[in-house]
Every structure is written in structure tokens, then in C-alpha cells.
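With one protein chain removed, the remaining protein chains of the complex are shown where they sit.
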Amino acid sequence: MSDEHRCVELTRSRHRIGQWLLLSFVLIWFFILILTPLIGIIKATFSQGIEAVKSSLATPASMHAFWLTLVITASAVVLNTLFGTILAVVLARQNFKGKLFLESLLDLPFAVSPIVAGFMFILLFGPRGWIGNWFSSLNIKIIYAFPGMLIATLFVTLPFVAREVLPVLREFGPEQEETASTLGASQWQTFWRVTLPSIKWGMAYGVTLTIARSIGEFGAVLVVSGSIINKTQTATLRIHDQFTDFNYAGAFSAALLLAAFSFFLLNIIQYIYKNKGSAST
Amino acid sequence: MSGIRVESVTKKFGDFVAVDDVSFAVEEGELVALLGPSGSGKSTILRIVAGLETQDHGHVYLTGEDVTSLSPQKRKIGFVFQHYALFKHMTVEKNIAFGLEIRKKNKTQIKKKIAELIDLVKLNGYEKHYPSQLSGGQRQRVALARALAPEPKVLLLDEPFGSLDAKVRKNLAKWIRHLHDRIRVTSIFVTHDQSEAMEIADKIIVVNRGRVEQIGNASEVYEHPKSKFVASFVGNVNVINGRTYLSHIAIEGTEGRISQKTEDIPEDHDIVLLVRPEEVVIEKKASKDSSIPAEIEEIHYRGSFYEVDLRIGANDIKSFVQKERYKSNPWTVGEHVFVLFTQFKVFEASEGHQAIHRMLKQLGYIE
Partner (left out) sequence: MKNNRATALAPSEMIPRSLSLFYIGFLIVLPIVAITAEAFKGGLLNLFHQITLPEGLYALKLTFFLALFLALINIVTGTATAWVLVRYSFPFKTFMNALIDIPFAIPTVVTGIMLVLLYGPNSPIGSFFEKQGIEIIFNKPGIILALLFVTFPFAVRSVQPVLMEMEKDMEEAAQTLGASRTTIFFRVILPTLLPSILTGAALSFSRALGEFGSIVIVAGNIPFKTQVASVYIYGEIESANIQSALGTAVVLLFSSFVVLFFLNILQKWSHKHER
């Protein structure tokens, strides 16, 4: 290597020190913030031995809690995918007064604290609430029962599918659908055979985000459900309950199970995100 | 020696040799074009001169100084990018002032210089505009003013008209020439458009596949191309297959022959004939010289001249005919005529021939 090249390398290495510093800072931050908690929970759960983990997960209360989470999540996914898609189509393809306002409302659930969200629904659907009044006279329980929990979950997960599908619809434009109708397709056929395939990755991404959020939802359902064991306790509520009862083994193992599922879900999210990105070309 | 000197510069990207032992010199005050097709390495060469890329071997000298190990910041160059690279969040004024503020000039000096340059590039009234409010041509002028503000020793332009449409390109190109005549800063601009290069450059450096093919002014490069590549890249050209014989050249697929010995190519070799369209003369009757029979396939009116497509044996060629000549003796489609080449170049046919053909197709010169 001749002199000039060494010179060029030298001027570079001055920058290298700065680069190394920054990289180390970020890596250390990442390690402390993200990696160690993950490792910590794995260790702690199994420190009680795998039998303890299994037995605490197998109790009727825990099984019910996971089951309830599953049902609420599935319902929330179905409803919010349905309405979310309809919303996205309306916002992308129709034009009417107040459309912009409607669209900005979509972001609200993200900004509102889950406690406030749960609170709002108690005020609405509680036994003496605006609407709850009427329901309680019919002896239908909404708060402290499944319907209330579902509604609260619907609120916090509402934006996901809509916000993922909307930009895809906007990018594709109505031309394809218009072409389909000139070729004789009915509205339904057009939707099913033209619109739906084009939004499927955006939809999938929105659905996985909905699942993740719904499983993890805590504050809103806590307020709205009363956290009654074996009746209105979801997985997250169960973890909280066990923790405050000093039943650490139970809390940790349920937490680990949820964390493991989240990991799994995260991988799916990443995979779908990549496909979503390449599909929109 | 002042000006720009590039000595034996080589640059590889992995296994791909982008720049292969390139050397050239630009005199002080010259405006030189680095001309070549895409992928020829011309932009890489320019960026090496600027310091934005580092070469693997070789040296770069700017006004006599060896800048090979200097960063771009220290080379005192002005660089204009193909997509302008204007600072989007700054006004036209602030863009132009940037280089001066770095050099810590005082406010009055900066104001004066900005006013000078705005006037020079004729953007009076646009000082407080943002790039997003300007047209492509205006943005390019701001980029130029910005590059010139710190009074660089050398001005480098990377396909400066690449993103503009045809009319704007022509005007801007001419305007750069005028600007250069006023300011006289040593400049290199990179382009793939040979008509542009021929129009405004003092000197043209033709580059292909990382190598310098020829250096000369417009007429040298056009009239006396040193290689097949240069002949076909600079200007329009017809490519005709033929074969050398003892005392003549035969054209593939016809009886026609050109009574001329080829100096440096032995007989009985496959060759290509490169003839410019304006060097193809069409006659109704055969003469001693024009002994190549041809058939007229299409006649196109081009406004200031006629473009005639002919078929010679297995070859399709074009001829440019002056309006008066055509009108005095018009031909018809399908007519059998004879052609005479006033000038032509002969090169050996080799796999390079295929490459030329491909390139001409790509550039739209042939179907």
C-alpha cells in the first residue's frame, strides 16, 4: 500500500472512533433496555422448576383466563377487521362532508389512556350509565361481564386494520375497480376479486397488530371487568391478580407464556411487514 | 501545471472494474465533457476527482496540487448533482450562502456574493423561494450558483441536465457555455448525450467500460474516430457488414463493391463499414463511383431535411438528404437507386461489433 492510501485510511479512522463510540452506546442501551428483561424473565420463571410452571398454568382459573383472552381476541379481530375494512373503503373511495374529521377520529384510541377508555365505557354502560341504564332494566350485564370487555377491547384495537388498509387503497386508486365494473363485475364481485386481494397484506399486518394489542390489553379491561376470577379475568388480569397476591410463580409463568407468544407473533409481524412492503410495488 | 490532471486512476467495486487506468488532463479555463454511455464509469471518474469516491490506484491533481488524499471538503471544488441536491429546508438564498457561511465570510460579503450570483443565474426575485417552489431548470441554476459561490478552483457537473426535458436541456446547456465563457473556471461535465457534448465542450473525453477511448475536440472526435466505439457513439452512424478483398470491399448481400484498398486490414476479413447518414448520397443512375445498388424503403420528412431508409443487401441504412436536393429529384418508395459514400470508416468485425449494434439499438439509432 502506497503512502496516499495510508493517508486516506488515516483520515477515515478519525471518524471511526466516533462511530465506534456511537455504536457501543446504542448497543449497550439496547442490551440494558430490551435484552436483559427478556433474559431475566426466562431465567426467573424456570428457577422454580418446570413443574411449578406447568402446575400454575394448569389451574382452572388460569385456563379460564387464557380461554377468555382467546375469545375476546378472536371476536375483536373479526369485528374490527370487518368494520375496519369498511371504514377504510369508505374513507378511500367516497367523498363527503366531514370525511377528514372522521379520519382524524381514527387515531384517537391510540392517544387515549386505557384507564380513561375503560372509564368512558363504565359511564356509558354501567348500571346507571347513559345506555347501561336501559340494558340493566332488561337485566343484561355489560360492565363486569363479557360484552363490556369486548367493547373496551374493540375500542383500543379499532384503528389497526383501518389504518393499514387505508394507505394501500389510496395507493391503488379506484381504477382497477372501475375497470372491473366496465368488464361486467358486480359490486360484490369487484370487492371480492379485485379490492380484497390488493389489500390482503395490509390487512394481515393490521390483524396481527390487533391480536398483539388485544392479548396485551390490560388497563381498559381491568376497569370494565372487575377482574372477577373465573368469570371476567383475562390472561393479563390474571397475571396482575396473582402478582398482587404474591403468587409469583403463577404470575411469572403466565407472563412467560404471553411473552413467548408475543415473540412468535412478532416474527409473524415482521414477516408480513416485509411482504407488505414488496407487494405494494 | 494548473487545471485538472488525472493520472492512472483505477477503481474497482468488488470484481467489477469501474475505472480502468484512466489518465487525462484539463487545461485551466477549459470546459471538458466526459462522454460515454451509462455504466461507462464517467460518473465514477468525476466523483473520484471530487473526492466523493476513493480510487484504488492513481493520483488526482487540482491546480498543480496533489489532492489524492484530501477529503472533498478540502479540495475547493464546486459540484453540481444530477438531481440538484438542494437543501430542501433552506431558501434559495440560504442554499447559495451555505458554502460562504462555512468559510466564515462576514454578512456583507455574503449578501454581495449572493446578489451577484442571483443576477448571474437570472433568478432575481426568487431569493426567498424554497426548492419545492421552483421548476427543474430553476433548481439546477440554484445548484450552479451554490457551487460557484465559494469561488472554487474547479467546477464538476454530473449529468446536470439528466432530469430535465429536451427543450430545457438545450437552453441550459447553451447557457452553461455562456456562463463558462464569463467566469472561466476549469470545468468537467459528465453526459451521455453526444450532441450536447459536441455543442458546448472545448474538449471531449470519450469513455467506455472504464477506459478512455479518445480525447479531442468535437470535430476531431466526429471526423476522425479512433475506434469503432467512438465512431458509433459520437453522432449517428450506419453499420454495414462487408468483407475485404484484394482491391475492393464487398458489401454483404449485394453485388456492390467499393473500389478501395483497406490499409490496415488484411484481405479476406469480415469488416464493418461505418458511414454517417449525411455521408450517404443517393443517385438514380449508377456511376463509376456509386456502384452500390439499394432500394428505398421509407422516406420521412424531418422538417429541415429528409430521412431516407434504404436497404443494401442485408443491411438497413439511413441517409439524410437536404430538402432542395430531394425536391429537385424526388425518389419513391420501392425505387431502385444507387448509393455513394462520401466518407466512411472501416473496422474489423469482432464480438465488439455485436456490442456496437446493441448499443445503437439502445440509443435508438437503429431499430
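Just so it is clear, A and B label the chains in written order, and each chain counts residues from 1 on its own.
Assume a residue touches a chain if its C-beta (ideal position, glycine included) is under 8 Å from a C-beta of that chain, and two chains touch if they have at least 3 such contacts.
Since we're looking at a predicted model, the values are computed, not measured.
Participant: Which one touches the absent chain: B:Gln73, B:Asn124, B:Ser304 or B:Thr332?
Facilitator: B:Gln73
Participant: Which is it among A:Ala65, A:Leu87 or A:Ile142 that touches the chain not included here?
Facilitator: That would be A:Leu87, which touches the missing chain.
Participant: Given that one chain is not shown, which residue among A:Val53, A:Ile122, A:Val165 or A:Met203 touches it?
Facilitator: Of the listed residues, the one touching the omitted chain is A:Ile122.
Participant: Which parts of chain B face the unshown chain closely enough to count as touching?
Facilitator: Residues 50-52, 71-79, 81, 83, 85-89, 98-99, 102-103, 130-132, 143, 146-147, 150 of chain B touch the chain absent from view.
Participant: In the full complex, which bits of chain A touch the chain not displayed? Write them out.
Facilitator: 15, 19, 22-23, 25-27, 29-30, 33-38, 40-41, 44, 83, 86-87, 89-96, 102, 104-117, 119-124, 129-130, 151, 154-155, 158, 169-170, 173-174, 187, 209, 212, 215-219, 222-223, 235-236, 239-240, 243, 251-252, 255, 258-259, 262-263, 265-267, 269-270
Note that only the chains that are shown with their structure count from here on.
Participant: From the mean C-alpha coordinate of chain A to that of chain B, what's the distance rounded to whole Å?
Facilitator: 57
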